[in-house]
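The excerpt is restricted to a subset of chains, each kept in its original location.
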Amino acid sequence: MSVYSVREELKPSGLNGISDEQINDHWNLYVGYVNNVNALNNQLADMRGNGEGGTAAYTDRRRRFGFEYDGMVLHEYYFGNLKAGVDMNHDGPFGALVAESFGSVDAWAEDFKTCGKSRGIGWTITYYDPVTGQVNNHFIQHHEEGHISGFIPLVVMDCWEHAWMVDHGAGGRGAYIDAVVDNLNWGLIDERTKAAQEGKVLNRF
Amino acid sequence: MSVYSVREELKPSGLNGISDEQINDHWNLYVGYVNNVNALNNQLADMRGNGEGGTAAYTDRRRRFGFEYDGMVLHEYYFGNLKAGVDMNHDGPFGALVAESFGSVDAWAEDFKTCGKSRGIGWTITYYDPVTGQVNNHFIQHHEEGHISGFIPLVVMDCWEHAWMVDHGAGGRGAYIDAVVDNLNWGLIDERTKAAQEGKVLNRF
């Protein structure tokens, strides 16, 4: 049984400064996560059915949820929030929100970029706290270390090496991060923000 | 500026098998996390104001978001979902939901308990995927390793040693986990489930 399927509609193309070849190489990794989430869930259900739900092997397989699920959903948020040629909407809900915390949208972008250059690989996410309405930039190590339970992701940037190495080699992190911020899909980010302000997690697009 | 404050209304008492002394000792740790989240946010804002937003010291302090924020919010979810004398509602939204994935509420509880005995310290959380409606039990190591971005927490159990050592010493994990499941606040868990099914993260209570 496959609960999850590849979300083809999220695949970006024609971005500025991120080649289609880079996106294609990256997309294949995402497909792998979808397959692994399905396989992991099926294997755990089988093990429970066989009376192996209390074994160390079961428990250790279950520990992989964080890596596999986040490997899937973060790529969906990420590909979904990339689109060429969209100007930042400074006066929309996201702009207004981050201006409160950071002073201006530009100051948020600066902080988001430096967050993306944190040592090690992972993700940079602007997270929204649905209780206080507060927003922060969080560095997530690997796929699964650092998410805040119940916080809502608004902007998601992949900072694994595979995200830039086709275009730039190992040294291209800075150029890649600039390109991501230039290709953010502000219409979607404003939609995510409005939903978050009602306490809602938007479907992952 | 203190964005976060201690949520006194969430403090449980009179639980079965978890002493008030244990809860009081534990509560003091929660208060520490609230103070640390406020202090961390204030320090980062000060550093940005002083032009230190791009320094290694700033970046390394920001890496502590996961630990401090999750240390705060997970305790709020946890204390909030503990209440003495509430019978499990097998026919409510949560019971119906987990019966789909696990076969029955009892099978969910069994899986939740074995998850709680995973080697190492952390949390056990029943997480809801707002896109597929699928539910799973996740072991979270430490406070911040293993949360799924955008998933909604329905049931939260602390599995750090401080949660049981006042009552039981180092060896009391099993007895403590049984007690937690006996003291779950099913009315609240059903409310969380209904909200999640509308894509909403309930305020942390």
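All chains are identified by letter, namely A and B, in their written order; residue positions are counted from 1 within each chain.
As a convention for this text, a residue touches a chain if its C-beta (ideal position, glycine included) is under 8 Å from a C-beta of that chain, and two chains touch if they have at least 3 such contacts.
What you see is a predicted model; the values in this text were computed from it and never measured.
The complex is a homo-oligomer: every protein chain shares one sequence, and counting across the whole structure file gives 4 copies, of which 2 are shown.
The rule we apply is simple: only the chains that are shown with their structure count from here on.
Partner subunit B is touched in their complex by these residues of subunit A: 3-4, 41, 48, 53-54, 58-59, 62-63, 65-66, 69-70, 73-74, 77, 102, 107, 110-111, 114-115, 117-119, 125, 130-132, 134, 136-141, 144-153, 156, 195, 198-204.
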